[in-house]
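Our next item is chain A:
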Amino acid sequence: MNHALAGRRRGTWTWLALLGATGFAWWLGGESVRARSAVPLLLALAVAKGVLVVREFMELRAAPARWQLLLVGWLVLVAALIGVAYYSGVR
Partner candidate 1 sequence: MQFKSQAAAKPYFVAAIGLFVGQILFGLIMGLQYVVGDFLFPAIPFNVARMVHTNLLIVWLLFGFMGGAYYLVPEESETELYSPKLARAMFWVFLVAGALTILSYLAMPYARLAELSGNNIVQTMGREFLEQPLPTKAGIVVVALAFLFNITMTVLRGRKTAISSILLLGLWGLAIFFLFSFYNPSNLVLDKYYWWWVVHLWVEGVWELILGALLAFVLIKVTGVDREVIEKWLYVIITLTLITGIVGTGHHYYWIGTPEYWQWWGSVFSALEPIPFFAMTVFAFNMVNRRRREHPNRAATLWALGTGVMSFLGAGIWGFLHTLAPVNYYTHGTQITAAHGHMAFYGAYVMVVLTIISYAMPILRGRPCNSPRAQVVEMWSFWLMTISMVFITLFLTAAGILQVWLQRVSDTPLPFMVVQEKIGLFYWMREWTGVVFLVGLVVYVASFFIKGDERPA
Partner candidate 2 sequence: MAVDAAQLTSLQPVPATAADRRLPGDLAVWVFILAELLVFGVFFLSYAFTRAHHVAEFNSEQLTLNRAAGAWNTVLLLTASYCVYRAVAAARAGARSRIDLWLLAALACGAGFVVVKLGEYAAKLAAGISLSTSTFYMFYLSLTFFHFMHVLLGIVVLGVLWLRARAGAYGPANLNGLESGASYWHMVDLVWIVLFPLVYLLR
């Protein structure tokens, strides 16, 4: 049962990492931080969290590579275009 135990631990660490990232993002999004400089960091955090969910919780780590590629690709593309939109909005 060692593998199962390792899997559970891995899941727990993933969960804790996600919570930590959420807390950090919440602080970054607060009014004490200069909003513009937080944009790339917030997007990167969202992608990182998404990748964790996709790989660990959805278990696409162990699935045929194309599925991970599709979902991570969606995340990266959406985040990148959101970034583009934010900087195109700078005047």
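How were these candidates chosen? In short, all candidates are chains of the complex that A comes from, given by their letters.
Criterion: contacts are C-beta pairs under 8 Å (C-beta built on N, C-alpha and C of every residue); 3 or more make two chains touch, one makes a residue touch a chain; residues count from 1.
Just so we're clear, the structure is a prediction, and the values are computed from it rather than from any experiment.
Trainee: Need the partner of chain A in this complex, chosen from 1 or 2. Which is it?
Mentor: That would be candidate 2, which touches chain A.
Trainee: Write out the stretch or stretches of chain A touching candidate 2 in their complex.
Mentor: Per the touch definition, chain A meets candidate 2 at residues 1, 3-4, 6-8, 10-12, 14-15, 18-19, 22-23, 25-26, 28-31, 35-36, 38-39, 42-43, 45-46, 49-50, 53-54, 56-65, 67, 70-71, 74-75, 77-79, 81-82, 85-86, 88-91.
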